[in-house]
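Read through the structure below, which is laid out as structure tokens, and then see the notes.
All protein chains but one are shown at their positions in the complex.
Up next, subunit A:
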Amino acid sequence: MSDSRNDNSQQSSATPVIDFDKFKPTRSYTAARKRKDIAMHVLIVMAFVIACIPLISVLWTTLVNGIHRFNWDFLSHNMTNVIGGEATATNGYGGILHAIVGTLEITAGAMVISIPVGIMCSVFLTEYRQTGRLSRMIHLLVDVMSGIPSIVAGLFAFSMFAILAGPGTLNGFEGSVALSLLMIPTVVKTTEEMLMIVPNDLREASLALGVTKQRTITKVVLRTALPGIVSGSILAIARVIGETAPLLMTAGYIVSTNANLFSGQMTTLPVFVYQEYSKLRANCPVGSSASCVTTIPMERAWAAALMLILIVLVLNLIGRIIARVFAVKTK
């Protein structure tokens, strides 16, 4: 008895000898883990592939169908004097210049409205009133707004301008107002996230040096978060640039180029695509020349869709470049 106790005390004082073999996984256990690992790998890769299929399919289909009519003539003309499926004087079949101008101007108008409002709103939420009833209410409203259907935004803008500028008013800026309604929540949310991850130390350091709050916000907080704010805004633009429904009812539709955002109807690319799709077929009168193409509306719709994708792509690239240029240089 005493011997055994002695043995124990001796063992505990010495380094414990661990029998690692005892813990060694059995061969079947290792195999099971490996199988599970492979299975999960396959599932995850498959999920990735499945997520990519529609994306690549959309891009590929648009490219294949759109490239046919995608040329300089198409980009530099509008739809005036296009009769049925007949070729125009320049051997083109009309174009989308008016829609490109419309899309860019209306989206720029929406940016001018919603980016300042969105950024200031999130500055208020992160810098001035982190908690409290008002900020909770704003958060709730932003969440609700980010879920409203785009057609409702269109209705809002339409009825607002009906009251302000007379019933049935349609112009490009009305479209900008509708789009800004859809943009603001996205801008507020992304900017708020970006401002929140600015370290508090930076703010405190700045304030401790006697810098005013206003300068702290503009020169330190917003400056640090700038790349994130820019990419958030680009995301918001990408969200609204393809909107059809609100623009259909606010910006109208016209075949000639209208560069005045504040007067007259404007065509945008998504609306152009929709209208061309609805036309389905152009008429070629009996005995017309071989250059008359009955399927031209669909081909124009595809080419315009391709242009829209390209514009979004370019915007994304610009956003990335801006974000890189303004990134805070560490060291």
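Assume contacts are C-beta pairs under 8 Å (C-beta built on N, C-alpha and C of every residue); 3 or more make two chains touch, one makes a residue touch a chain; residues count from 1.
Note that in this section contacts and distances are computed from a predicted model.
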- Task: Among "Phosphate-binding protein", "Acetolactate synthase", "RNA polymerase subunit sigma-70" or "Lactate utilization protein", go ahead and choose the protein name stored in UniProt for the chain not displayed.
- Result: "Phosphate-binding protein"
- Task: Pick out which of A:Thr62, A:Ser206 or A:Gln275 touches the chain that's been left out of the picture.
- Result: A:Gln275
- Where the complex has a chain not shown, which of A:Thr30, A:Ser57, A:Asn81 or A:Thr218 is the residue touching it? A:Asn81
- Message: Can you tell me which of A:Ala89, A:Leu164 or A:Leu209 touches the chain that was removed from the display?
- Response: A:Ala89
- Query: Considering the entire assembly, which residues of subunit A contact the chain that has been omitted?
  - Reply: 76-84, 86, 88-90, 92, 94-95, 97-98, 101, 162, 166-170, 252-260, 263-265, 275, 277-283, 285, 294
